[in-house]
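I have placed the structure first, in the form of structure tokens, so that the comments after it can refer back to it.
Excluded from the complex is one protein chain; the other protein chains are retained at their positions.
Labels run A and B following the written order; every chain starts at residue 1.
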Amino acid sequence: MSFETTLSVFELAGVFVFAVSGALAAARKGMDVVGLFALALVTSTGGGALRSVLIGDFPVPFLRTPWPLAFAAVAAVLTQLFSRWLEARMDKPIRFFDAIGLGVFMSTGAMVALQLGQPWWAALFLGCVTAVFGSVLRDLLRQEVPLLFQPAELYATAALIGGVALVAAHVGGLPRTTTMLWGAGVTIAVRLFALYFHWRTKPPVA
Amino acid sequence: MSFETTLSVFELAGVFVFAVSGALAAARKGMDVVGLFALALVTSTGGGALRSVLIGDFPVPFLRTPWPLAFAAVAAVLTQLFSRWLEARMDKPIRFFDAIGLGVFMSTGAMVALQLGQPWWAALFLGCVTAVFGSVLRDLLRQEVPLLFQPAELYATAALIGGVALVAAHVGGLPRTTTMLWGAGVTIAVRLFALYFHWRTKPPVA
Partner (left out) sequence: MSFETTLSVFELAGVFVFAVSGALAAARKGMDVVGLFALALVTSTGGGALRSVLIGDFPVPFLRTPWPLAFAAVAAVLTQLFSRWLEARMDKPIRFFDAIGLGVFMSTGAMVALQLGQPWWAALFLGCVTAVFGSVLRDLLRQEVPLLFQPAELYATAALIGGVALVAAHVGGLPRTTTMLWGAGVTIAVRLFALYFHWRTKPPVA
């Protein structure tokens, strides 16, 4: 497979897994299929949408092709019908694909920002926003303090480290493709290591 | 009355009723007049504003004429002074005008999206967003899980069915005016039937 195909497959896998995880989070709150669809959609597309809105790049990405809406609808219907089965089977795969999605979203988000002429520090921020904001929206709509902001295994921090690696490669003049893969790879590696070795953030000394 | 006048009257009635319902929701939480104004404004204008932001159509509609801000201010002041009286009298009228507002907002939202060159599936989504997002914002600001996502009489689903009817008419080449009225009418009818016959969504099998 070419690089573009591989990337698209990974990115779509990331979108779909984020959509399923959003729909499952809605099911746990007793929401109906409208809630399942809404949480599937915001979890999988909220980060990219916020990136677009902050820099004025319209329409937002999830309205450029029908796939994101379709994926959210499929995730909502599947979860409506099989939430118990999915809860039992999807826990481990979701964690794994979520790490891949985190890396791919950070990396493509930062690259898009750089292509649109944003400076490196804005691209770093926008890559991290692309990667994590969907989960913040998911938790706000479920009426929870965002999990992202709680002490836990490095998540936003993994995206930040991967983003620094990507920006360093970009400043160093590496080819676009290498830069993007490198940023995604570092993010995914840090996230999986953090899960495996329980690297956690701590609350402030209160 | 011409079609445009009729539509404007219905739409302004919808805005005003959504504003009153937002202000009453704020009063039930013990908010002050600032909270009443904020919830009146987001409930009546949040859907149209999100539609505009997603497709990059600026400024957002509620800043194009002074009426939406004025309506929210009037709703806030009326509710500040007469919330007890309004609570007792407005329950039934609000439910009825809310159904009309749902249909009119869905229909005008979808038509605006089609006029701006969005594809049919995006217009369908944006019509539903226009109709329902105000109530999501209202509930988030009040610190509640959005009512829209809970099992209840068809609401977003009514907008979706009306949106499908509108898009079918649009694809079928019906005149703009007919298309818009038809979409609004189907939405309002489905919503009122759902209320009357207790057609409800269900939570997933958990």
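Keep this in mind: contacts are C-beta pairs under 8 Å (C-beta built on N, C-alpha and C of every residue); 3 or more make two chains touch, one makes a residue touch a chain.
As the structure is a prediction and not an experimental result, all values here were calculated from the model.
Participant: One chain is left out of this view; which of B:G35, B:P146 or B:G163 touches it in the full complex?
Facilitator: Reading the full complex, the residue touching the unseen chain is B:G35.
Participant: Out of B:A13, B:V60 or B:V74, which is the one that touches the chain we can't see?
Facilitator: B:V60
Participant: With the missing chain put back, one of A:A13, A:I55 or A:V74 would touch it. Which one?
Facilitator: A:I55
Participant: With the full complex in mind, choose from A:L148, A:L174 or A:L192 the residue touching the hidden chain.
Facilitator: A:L148
Participant: Considering the whole complex rather than only what is displayed, give the residues of chain B touching the chain that is not shown.
Facilitator: Here the touching residues of chain B are 26-36, 38-39, 49, 53, 56, 58-60, 63, 66, 69, 79-84, 140-143.
Participant: Spell out, residue by residue, where the missing chain touches chain A.
Facilitator: Spelled out for chain A, the touching residues are 53-56, 118-119, 121-122, 125-126, 136, 140, 143-146, 148-152, 155-157, 201-206.
The working rule: only the chains that are shown with their structure count from here on.
Participant: Per the centroid of Cα atoms for each chain, what is the distance between chain A and chain B, given in Å?
Facilitator: Roughly 30 Å, centre to centre.
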